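In this view, the complex is presented without one of its protein chains, the others remaining in place.
Up next, chain A:
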Amino acid sequence: MKVLLVEDEHALADEIVSFLTQLQYECETASTVKAATAILTDRYFDIILLDLGLPDGDGLDILKTIKMDQADSIIVILSAKGDIKDRIEGLELGADDYLPKPFSLAELHARIQAIIRRKFATNGNVFQIGDFSVDMSTRIVYFKGQQILLYKKEFDILSYLILNRNRPLSRSQLYEHVWGDLSISNGDSNYIDVHIKNIRKKLVVYASVDWLESVRGIGYKINLSK
């Protein structure tokens, strides 16, 4: 998938590009409204990540151009502004999501995947771990066709770990993903432990869940390399 990252902070842009490239995205960057508009006139991108506060103007102006020329692109606004007005305006102008800084790269990845699932309603979003299958679209976990009931938050955590499989996710990353804005004032990452404990309890009835590993001092990861 082709990604255009419009971000004027080069240090941040480099990290995002490095992260997405690992996940097999093809990335290009632009750091000004002018540069972004120039690139967008003759090239198509599947995903456009858009910072709003750019040195030569407002990212929302680019959004208007994109919506005219590349209506199918996935657009995620990355902003430090986080004002409700900006958020609403961005979404009204056709952005698919709004990710306030400082976001986690894993979260960015999850958001993009969620939009892809939503927009293209792709089938084959079922993920296999041993005899467990996790349907990302219907948000149901099966064991050999038998449905396992998970709480919403438990599924959120499980799917987030699957999406970022083979990489450890910290409790705060998980907490932020699951609780969103509420994580601002309640950083109780012990809740993640409780949920993981419950997920394990619910799944271990059927088969071993060795693949759901605790990473000491960090958090959790789903390890499929074994």
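The rule is short, and it goes like this: a residue touches a chain if its C-beta (ideal position, glycine included) is under 8 Å from a C-beta of that chain, and two chains touch if they have at least 3 such contacts; residues count from 1.
The criterion applied here is as follows: contacts and distances are computed from a predicted model.
Here one chain is missing from view; checked against "histidine kinase", "3-oxoacyl-[acyl-carrier-protein] synthase 1", "Stage III sporulation protein AD" or "Sopre germination protein", UniProt names that protein "histidine kinase".
When the full complex is taken into account, the listed residue touching the unshown chain is A:Gly217, out of A:Pro55, A:Gly145 or A:Gly217.
Across A:Lys2, A:Lys34, A:Lys67 or A:Lys81, the residue that sits in touch with the chain not pictured is A:Lys81.
Residues of chain A that touch the chain left out of the display are 9, 11-12, 15-16, 18-19, 22, 80-85, 100-106, 151-154, 167-168, 170, 172-173, 176, 181-188, 191, 194-195, 197-198, 215-219.
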